[in-house]
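One protein chain is absent from this view; the other protein chains keep their places.
In this document, chain identifiers A, B and C correspond to the written order of the chains, with residue numbering beginning at 1 in each.
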Amino acid sequence: MERKRLTYAMIGGAKGSFIGPVHRMAVRLDDLADLKAGCFSRDCAANAAAASEIGIGSDRVYPDWRALLAAEKGRVDFVSICTPNDSHYAIAMAAMEAGFDVVCEKPLAMTLAEAEELEATAKELGRILAIPFTYSGFPMVKLARELVAAGELGDVCKIVLEYQQGSFRKIDFTKPLDKRNSWKMSPEKSGPSCVVADIGVHGFHLIEYVTGHRVESILADLSSFAPGNALDDDASILMRLAPRSEGGLAPKASMVVSKVATGEENGVRLRVYGDKASLFWNQEAPNYLCVKYPFAPERIYKRNAPYVKEISALAASACRIPAGHHEGFIEGFANIYSEFCAAVRDRKAHDFPGPLDGVRTMRFVEAALKSNSNANAWTEI
Amino acid sequence: MERKRLTYAMIGGAKGSFIGPVHRMAVRLDDLADLKAGCFSRDCAANAAAASEIGIGSDRVYPDWRALLAAEKGRVDFVSICTPNDSHYAIAMAAMEAGFDVVCEKPLAMTLAEAEELEATAKELGRILAIPFTYSGFPMVKLARELVAAGELGDVCKIVLEYQQGSFRKIDFTKPLDKRNSWKMSPEKSGPSCVVADIGVHGFHLIEYVTGHRVESILADLSSFAPGNALDDDASILMRLAPRSEGGLAPKASMVVSKVATGEENGVRLRVYGDKASLFWNQEAPNYLCVKYPFAPERIYKRNAPYVKEISALAASACRIPAGHHEGFIEGFANIYSEFCAAVRDRKAHDFPGPLDGVRTMRFVEAALKSNSNANAWTEI
Amino acid sequence: MERKRLTYAMIGGAKGSFIGPVHRMAVRLDDLADLKAGCFSRDCAANAAAASEIGIGSDRVYPDWRALLAAEKGRVDFVSICTPNDSHYAIAMAAMEAGFDVVCEKPLAMTLAEAEELEATAKELGRILAIPFTYSGFPMVKLARELVAAGELGDVCKIVLEYQQGSFRKIDFTKPLDKRNSWKMSPEKSGPSCVVADIGVHGFHLIEYVTGHRVESILADLSSFAPGNALDDDASILMRLAPRSEGGLAPKASMVVSKVATGEENGVRLRVYGDKASLFWNQEAPNYLCVKYPFAPERIYKRNAPYVKEISALAASACRIPAGHHEGFIEGFANIYSEFCAAVRDRKAHDFPGPLDGVRTMRFVEAALKSNSNANAWTEI
Partner (left out) sequence: MERKRLTYAMIGGAKGSFIGPVHRMAVRLDDLADLKAGCFSRDCAANAAAASEIGIGSDRVYPDWRALLAAEKGRVDFVSICTPNDSHYAIAMAAMEAGFDVVCEKPLAMTLAEAEELEATAKELGRILAIPFTYSGFPMVKLARELVAAGELGDVCKIVLEYQQGSFRKIDFTKPLDKRNSWKMSPEKSGPSCVVADIGVHGFHLIEYVTGHRVESILADLSSFAPGNALDDDASILMRLAPRSEGGLAPKASMVVSKVATGEENGVRLRVYGDKASLFWNQEAPNYLCVKYPFAPERIYKRNAPYVKEISALAASACRIPAGHHEGFIEGFANIYSEFCAAVRDRKAHDFPGPLDGVRTMRFVEAALKSNSNANAWTEI
């Protein structure tokens, strides 16, 4: 008997969106679901153009997301939300209430309270809700997580996380901003934070995902270096994490995150130091994972090499092609979707970021803002 | 008016194939065509299993490729051939004669004569025939080609090409070989050459594609280092290339290609030295291109950075996502398909390897074998 | 007329010392001075052994440093102090008072007050006092400084500095510590700080040297992760720097420094982000300097390449051999000495770290301790 194909609708993601096309490529790569309906833009022409390019008949293109949810109820399995931050909450809430499972871009909401509501609703209604913290979909990140869990590093004591982008240095501020950048600098569209909410949350999730430690409190120093930017575009954040078990070691972390790091493209670099070994992962060479020892040569693990599956079935199953033939960002993103789609089918837990991660990252954003406005004092998460 | 979608059929590529799934992912990534029919294996169960996994109804799954071609004539736009080398010629020839455009895996044929026939047929019948020399689909390789063409390197004098794989070192020769490796070592299935025909052709094509120079003669020293291997699994090859124009400089090249390079995964490394500058591309860090100068700092070009499109529209249009978010092997493969599909639609020239490249690489294979059996003498291509 | 050769005496630096031999090799490399006298250890046998190995006659080997200073007064030009921290102040002070110029290991003293006294004395008596913040002796660090000064980066807004060592992870804490490590963990020998005073000061100096900005206040979070360590062995420190001129941009910095960063050897990594470009230097690949731009390929500057001297005479003159033939730590150290020896000869300013750097780094150490014990509050330097 043939398995029923999954179907989905997309809200947001018209021409000019970076992430909308990534969602669609990710879903197609592994043939996970068919995109059957959409409301890609509130701009009528942009909406129609996207639909035409994607190949969606005009009967399933909607002028607003409410219309989409009403008409597609029961017709598609899930909805992917790729709109600016200010509409995440309303759409995700309505979609779950209408019976859809949901993939919602980060940050999950404008406020922690909204995120908590979404999490509660997902739980109450039994909806699957994924937030694509993409880097946790990369095989070598999964391998890192399992090496830490297996004790290869010993007790983790320190984490250093950089997420350095120079995107705001590519803007000509003497001209009107393009759409992709302007909403990120707008408190109305983006919420009270820019860099922490937009990419700091990736770093935060990566730390918790890889180490298995929970961040307890943070100290944040936010800056606005881009001309005329009302929101944070650079941050240095210190963290204290809880032990993994009673009496265990409580690690510390140092994070640097920026959109004004001139010349950087997407510099996500994670270092985790344990008392036995340390690891290093760099998103710009994502198929490698370095592990360093005091008394043995450094080891470079390679995506999908024969030894990977012996350490981590999770990492190995996230690979499509042999070592040496690189997989990148779209493949990592597709791994989030493949785990999500598995959950949509079997309603069980799979390895993708869910509502709790959405809530925790919003706690992080709010704590960062609070610490920053409180003389950079330590603030609980 | 909506554009008619392309459709295709696949021959070969069942479970256990490396390249079959890559073709399918590449086509899906950019939503280029729908796979509608297949003969994935001569093994009935394997064929059915692949069809079911892909989602092809049993009415369009065929027990042999002849049946497929007969039944799908006029129903799909093109056929992708992912079988072992020994059937490339017969299938590609029959497919073109039946009216299909064709993507055929390399090497194009078992012999040069066959390749020449295929090329002549494609020309005569006006069929589009692509051979996926994948690396020419990578954006930074396209950029390299255009930098050379624009004279950034000056006159090219030397090329160094390594294609180092250790795949035959991962085989336990005390046990029966698995299918993927056994046919590559079999003269019946693979033809008279293993490493030169299987991956040397990639290197050869990369040299001609990037430099625009034609190889005129080669000197080859082939070895068989893997236990019990009747075919070449390691080769050192010297080359002499023609000037690009009358009176121009005639470059030389040195190539090393191996399947017994223990510990290497897919080490394709190209260096091109001109009299003004040199370039270096490494498939294992494919999103970068290094250019070195005598009197200026080395430059690292990054895929899809703002300056790429100013140098090469071709390279820029082969990118999907921003610099820093890596694209890899599947994306490079998809670029071959997107250019091929464009040609299928408009019957014009596009940037993908075609029948002439298939012929030239077969000339290269035959010259390598001839030189090797003739005391490594220089042999014309 | 032949130039009179410089001569010097060494205090500390017997067998087991890391830095003593480095001083001696650095001086010899460029034939800067002759080592004529020493008090290498308070241990009589160790002292004699060192003298014999170095080739110093017993008449100029002294049982204690006071005897050395008394007897060598007027006989050698300068004294190099390679003892543990607790004797730096007394020896340096007595040496300057006895008329010697001085090279004194970092940290300059146990307290800020002592450092200030040394600085005042050097000034009052006209002594040359160098503190080997080694990394400022590396050619590519000098080049970095000049690129920043020349405006290549635009306005500096953010600095990220890591100095990661795993040395304390190579210790077997179940056994008595060896001398080299034990004094570093001892408040009596090392002073109130371990990692900040021992290597954090290098990072601090590097930031001020390269950017030309002065650190104004810091926020420090210190940890002691090594078993039984009473002092700090890991620190995360945020910094605020002064503008370089009235109304200029005030940069921020984030520093991570550790002796428990398992598997790291000597991971000094500096990133400086300006609004036009950024630079990156890594002490473990010290012959390169990367500069990244928003709209141009990354540039890799190479030590002693032809273009270096056009940008920085200082960097070029700090090189001995052609690009591609690497210089390392000893050569960088020798550059400190060659600038110091030039000053000893001509009594003019040269490019080496002096008493003010010694004072500023001690301010940094004291501020770090104060911030840490004051709930990590911002503390002025």
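In the analysis below, a contact is a pair of C-beta atoms (placed from the backbone, for glycine too) under 8 Å apart; a residue touches a chain by one contact, two chains touch by 3 or more.
Note that this is a predicted model, so its numbers are computed, not measured.
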Given B:R42, B:R244 or B:K276, the one touching the chain that is not displayed: B:K276
Residue of A:A296, A:A313 or A:A349 touching the missing chain in the full complex: A:A296
Option touching the unshown chain, where C:P107, C:P286 or C:P353 are the choices: C:P286
Which of B:M25, B:C104, B:L118 or B:V260 contacts the chain that the document leaves out: B:V260
Missing-partner contacts on chain C, residue numbers: 2, 5, 18, 21-22, 24-25, 28-31, 52, 54-55, 165, 170, 264-267, 283-287, 302, 305-306, 320-331
Positions on chain A contacted by the hidden chain, ascending: 291, 294-302, 305-307
Positions on chain B where the hidden chain makes contact: 153-154, 157-158, 160, 162, 164, 166, 169-170, 219, 221, 223, 225, 234, 236, 238, 249, 252, 254, 256, 258, 260-264, 271, 273-278, 291-295, 298, 375-378
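Going forward, only the chains that are shown with their structure count from here on.
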Most distant chain from chain C, judged by the mean position of its C-alpha atoms: B
Leader among chain pairs (count of C-beta contacts): A-C
Where chain B and chain C are represented by their mean Cα positions, the distance between them in whole Å: 54
Centre-to-centre distance between chain C and chain A (centres being mean Cα positions), rounded to whole Å: 42
Whole-Å gap between the CA centroids of chain A and chain B: 35
Where chain B touches two or more other chains at once, by residue number: 302, 305-306
